[in-house]
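A single protein chain has been omitted from the complex, and every remaining protein chain is retained in its original position.
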Amino acid sequence: MSSMMNDPMILRQIIMDHGQNPRNHELSKDPEYKEKHMASDSCIDDIHVQAKIKDGKIDDVRFDGVACTISTSSTSIMSELLIGKTIEEAREIIKNYRAMIDEKPYDEDLLEEAIAFQNVGKQANRIHCATIGWDGMEALIDESEENHD
Amino acid sequence: MSSMMNDPMILRQIIMDHGQNPRNHELSKDPEYKEKHMASDSCIDDIHVQAKIKDGKIDDVRFDGVACTISTSSTSIMSELLIGKTIEEAREIIKNYRAMIDEKPYDEDLLEEAIAFQNVGKQANRIHCATIGWDGMEALIDESEENHD
Amino acid sequence: MDVKRIREDFPMLKVKSKKGYDLIYFDNAATAFKPYSVIDAVTKYYTNYSVNAHRGDYELGFTVDTLYEEARERVAKFINCEKKEVVFTTGASFGLNQVAYGYAGKHLQPGDVILTDEAEHASNYLPWMNIAEAKGAKLEFIPLDDNGMITPEQVEKMMSNKVKIIAIAHVTNVLGAEIDIKEISRIAHEHGAIIVVDGAQSAPHMKVDMKDLDCDFFAFSGHKLCGSTGVGVLYGKYELLEDMEPMLLGGGSNARYDMCGNILMKNPPYKFEPGTPPIEATLGMKAAIDYIDAIGMDTIYTYEHELRDYMLKKMQSELDNVEIYNADVESSIITFNIKDVFSQDAATYFSDKGISLRSGQHCAKLLMDVLQTPSTLRASLAFYNTKEEVDHFIEVCKSINKESMLDVFF
Partner (left out) sequence: MDVKRIREDFPMLKVKSKKGYDLIYFDNAATAFKPYSVIDAVTKYYTNYSVNAHRGDYELGFTVDTLYEEARERVAKFINCEKKEVVFTTGASFGLNQVAYGYAGKHLQPGDVILTDEAEHASNYLPWMNIAEAKGAKLEFIPLDDNGMITPEQVEKMMSNKVKIIAIAHVTNVLGAEIDIKEISRIAHEHGAIIVVDGAQSAPHMKVDMKDLDCDFFAFSGHKLCGSTGVGVLYGKYELLEDMEPMLLGGGSNARYDMCGNILMKNPPYKFEPGTPPIEATLGMKAAIDYIDAIGMDTIYTYEHELRDYMLKKMQSELDNVEIYNADVESSIITFNIKDVFSQDAATYFSDKGISLRSGQHCAKLLMDVLQTPSTLRASLAFYNTKEEVDHFIEVCKSINKESMLDVFF
């Protein structure tokens, strides 16, 4: 892992960049995309997450909605990270991301830019912002597998 | 006023006597009797008071129901006191009885046996027992006057 | 159990009556005294984090939110259920109304039957009477046996495919009889009915295990459990909570809504908790549960029943002026009268001697038709009561009669 990724300035810039210019930030009308509406109970984050999952592979991830910087940015990074991954790979990444948020051991290399959120637990009330998009994505993956059982 | 009436033993006996052998303790079916149902909110006293009032005079008073000694006895004494009185006389007696209960100056002579309840204020939570029958009677007098207006 | 030491925890046990007697509190079924730890929990809220719950916009808000949810978790552990099955209410009365209105009101059809009985508290009777009337359903009464008990056999006899809901108390409040909920739940479910349990009098005095009882709803109050007034719990199986309408709507219980009349409600338990909750009371209830569990519910149960046996035997052997109505019932309550003295007059006399007893119809007004007396006295014990208190009570009983009871007025 690049040591640059340990530089707080870099990490901040990653969050800001994705917060202001979120990637994959437009929903698709293609019926192959499945969608989850994630409305946080305790804050105003209200996003829609979409994924196109085929043959055990995540072809695309999209999202949109009203949300704070932390949730917008973390969802944007998630989308970039997971596009093109297999379901197994995606699950591993999600697992490691959650471990990081919970301040448990995790594999930095798998998380790439997502490690920018390594300190979000410092503001415990913001953890849900850093995970809302990830939760939506995980639910979509779960559903895609159920449908193939 | 007889000094006997200052003897607590006598007063207790008056309460007990009326509590155990209440006078006028049977309701009438005569339609000339008007009736009030007095059910205390805060205890189980639940009595019916009847009065036959004609031409400004209280011809008869009756009552019945489930009630503690204090309310049974005080209502019994009330009935004896008010039968045969004019409405004006009855109002004067009721006013003095209330004054006594409230520990204000009152005319002993008007109250006769009712002064047995002079100390009921010592047990403030029992005041409503000592007045429930009187309240019913006053309501009946009020109504009799309204009907003649 | 070291009752001397336990009594040190309760400031109320140091209070004296007007006439200087030690306070003997035998009205524990009405509400229980609070240990210092409960008072401290409430005070701590006021002095350390006195902000609103349900929001984490700032540090203290998050703190309170976390404590509030910890209280929910603590309750779940106390009654052995999932955290998400714990709805905070304002007391047993609210919980029972919520189920009647929001579950029965949604599901009952004309002709359906609600089974209840004549030993219920008004809070577990009137809501059912009301919803039955609104829905064209019928209330039917499970006959009480000679001891005022409801037995599974009697319930079984009452069952039909019309019975949709059984609403009964776990422990009745006048006689303190413990009803076999586990078996009645089994019968209810066998017939496709649900069972709603009024746990107001059981939760404070015995282990209540939702998994074991297998009831569908269970309501109780914090204040009878040595906690604050104004708070309570409604347990419901999660599918049933999902299938129940909230009685109240307002800020906090909805996730989203718009002007076209669409509301997206939160999931249970939150959809039943609109508005600012009784925060300090909830934290107080948590402290009470901690306190009670530290002593041990089984220990409490054993102690209270022993003390009640002691009292009952003394009343039966030393007094000839009392009539006891529930001598044959397993209970921590004694329901009785002083012969020739109306209950309320007797209660005033007891009070004058420092003893707090409940008189009257105890809110289970119907039961009086069964006991055949217009009113009774009720002595309800708690784990902080003592044999010495019972002894004093016996002496006072001896001194009451139809003449002496007037002493208090002279």
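Think of it as A, B and C in the order they're written, each chain with its own count starting at 1.
By our rule, a contact is a pair of C-beta atoms (placed from the backbone, for glycine too) under 8 Å apart; a residue touches a chain by one contact, two chains touch by 3 or more.
On a predicted model such as this, the values are computed, not experimentally measured, just so you know.
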Neighbouring shown chains of the undisplayed chain, as defined at the top: A, B, C
From C:I6, C:A71 or C:A92, residue that would touch the chain that is not displayed: C:A92
Residue among C:G148, C:G176 or C:G230 that touches the chain left out of view: C:G230
Touching the absent chain when the full complex is considered, from C:G111, C:G136, C:G192 or C:G275: C:G275
Residues of subunit A in contact with the chain not shown: 8, 11-12, 15-16, 19-20, 43-45, 66-70, 117, 119-120, 122-123, 125-126, 129
Touching residues (missing chain, whole complex) on subunit B: 39-43, 46, 124-126
On subunit C, residues whose C-beta touches the chain left out of the figure: 11-12, 15, 17-18, 23, 25, 27, 30-31, 33-34, 38-39, 42-43, 46-52, 55, 57-61, 90-94, 96-97, 118, 121-123, 125-127, 129-130, 133, 139, 141, 221, 223, 228-231, 247-252, 254, 256-259, 261, 263, 274-281, 344, 347-348, 350-351, 355-360, 363, 365-366, 369
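Assume only the chains that are shown with their structure count from here on.
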Longest centre-to-centre distance from subunit C, chain (CA-based): A
Distance from subunit C to subunit B - Cα centre to Cα centre, in angstrom: 39
Interchain centroid distance [CA atoms averaged], subunit A/subunit B, Å: 80
Where subunit C touches two or more other chains at once, by residue number: none
Overlap residues in subunit A, where contacts from two or more other chains coincide: none
